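A single protein chain has been omitted; all remaining protein chains appear in their positions.
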Amino acid sequence: MTVRHGQIKAPTAHKIGWYMLQATVTYIVMTAALWCVFIYVPTEKAQGIVQRIFYFHVSSAITMFVAFFIVCVASIIYLWKQAQWWDNVALSAAEIGVVYCTLVLITGPIWARPIWGVWWTWDPTLTLTLVLWLIYVAYLMLRADASDAKRTRFAAVLGIIGFADIFLIRWSVVKWRTLHPKPVVVQEGGTTGLPPSMMVTFCLAMAACLLLFFFLLRERASLAQRRYELETLRDEIENELVR
Amino acid sequence: MFNSTGFFQQVIAILAKDLRTEWRTREIFTFMFVFTVLVIVIFNFAIGADPETMRKVAPGILWVALLFATVLGLQRTAQLESEEDCFQGMLLALRDRSVVLIAKVLVNMCYLLVVTLCALPLFSIWFRIDVASHLGPICLVLTLGMAGLSLVGTLFSTISINTRTRGLLLPLLFLPLSVPLTISAVYATTDLLQGKRLADISDYLTLMSVYDIVFLVLSLLVFDSVVEE
Partner (left out) sequence: MSGEMMVRLQGVTKRFAHVWALRGIDLELRRGRCLGIFGANGAGKTTLLNILATLARPSSGQVTIAGYDAVREADKIRPLLGVLGHRTYLYGDLTASENLQFYGRLFGVPNAHQRSQEWLHSVGLDPDSRQRVRTFSRGMQQRLAIARVLLHEPELLLLDEPYTGLDQNAVGRLQRLLDDLQAADRTIILSTHDLARGLAVCDEILIQSRGKVVYYEEAASDLDITGFEQLYAAHVQ
């Protein structure tokens, strides 16, 4: 449904077909990924059963970066075009990004504890994730704090700057980390040198996380858009009726 | 009606106005300086380690104190402009609004540098660190760091003063974003005090310079969106 002031267009059909397709694909891939991670893939020798977290831990981290990248791009487009939809996309991507970020921060310690004996290590990626969590939580708080008129623009500015800062934070945190010896030298299980079964599992987990992200993004952004249109319509009607 | 004066003349006019105001009231500088000193003292109590360890963490303590003083000082600077809507008055008088941003960034840098220079002698005495012999390189590190803090701080204090809580969010926005500066400035200073030369800390200097340039460009690009009603 689109609303122009003074005129309401007839509602267009919700794109049921695409929605069902997206939902189904996401569901299938996620189920496959879960099966692979917990049942199919063999237990890794060195790290034991805890290593299974790796698949979702790394996938969540990558999805988180994708989410924050989308916040940045959507913010730029919003400032350029002043279209509410892009602000909704930015908000949704930020919310879901913070969720994935939290998942990284939770799965990291769960993985670290059995392997290294400590809950937390200040390794570059975890540290970077923590700082990002702080930035994007502040993003959400800024949205709540600003008045209606300026909220979207301020959030867009933070969305752009926050993302630009990621590279600088990563650079500085890596530099900082090399000053402190790591407790144990750990192979973080990069994607090269993985046996095929693990590679497949990782790819499935990655795909599942991304698909889930895009599905939630679409739903959340659409919800925000419909809420916005509802409020606009309500405001319209109140003014028409009073006059 | 009249031809506008040049960009830098306008920047200097605003700079002069702010410094003149500050000279008369001296409230921002005094507050920032006393607060910096206070934080250093409190850290001393809180950490309370032997002098050797304290000397190692001293640059970190100094920088944290400056960070906190910056946040509070910037909030006050932004507040002054919002009285009588003077900020709007300036925006109406300028063809190119980035004059305001540059001027405010320079003003904040001035406050920070003066506070730091005043705090350095105390720092030197309390931690028994010989700052004087490395003064040049340390000043370079501090200037690059202050420039970055000013840039981020000015942009976000302009944003946060226009929210419902009127600036309460500034630390939450500012501190995580300035992490690269914190890390670089503290470790560059530590290295310098341990006798390393400028060439050895060049990667920290590069990081700070890149940070400053990136934030300068981004701030200029988004400033118009921030000040619009």
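Order of writing sets the chain letters: A and B. Residues in each chain are counted from 1.
Basically, contacts are C-beta pairs under 8 Å (C-beta built on N, C-alpha and C of every residue); 3 or more make two chains touch, one makes a residue touch a chain.
The structure presented is a predicted model; accordingly, all values stated were derived computationally and were not measured.
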Thinking of the whole complex, not just what is shown, which of A:107, A:129, A:152 or A:172 touches the missing chain? A:152
Sole residue of B:91, B:110, B:198 or B:221 that reaches the chain not shown, by the stated touch rule: B:91
Against the hidden chain, subunit A presents residues 5-6, 82, 148-149, 151-152, 228, 231-232, 235-236, 239, 242-243
By the contact criterion defined above, which parts of subunit B meet the unshown chain? Give residue numbers in ascending order. 1-5, 9-10, 13-14, 17, 20-21, 24-25, 83-86, 88-96, 228-229
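Simple rule for what comes next: only the chains that are shown with their structure count from here on.
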Centre distance in Å when subunit A and subunit B are each reduced to the mean of their C-alpha atoms: 32
Residues of subunit A that touch subunit B when the two form their complex: 79, 131, 134-135, 138, 141-142, 145-147, 149-150, 153-154, 156-158, 160-162, 164-165, 168-169, 171-173, 175-176, 179
Taking the touch rule as given, give the residues of subunit B at its contact with subunit A in the complex, in rising order. 152, 155, 159-160, 162-165, 168-169, 172-173, 175-177, 179-180, 183-184, 187, 203-204, 207, 210-211, 214-215, 218, 222, 225-226, 228-229
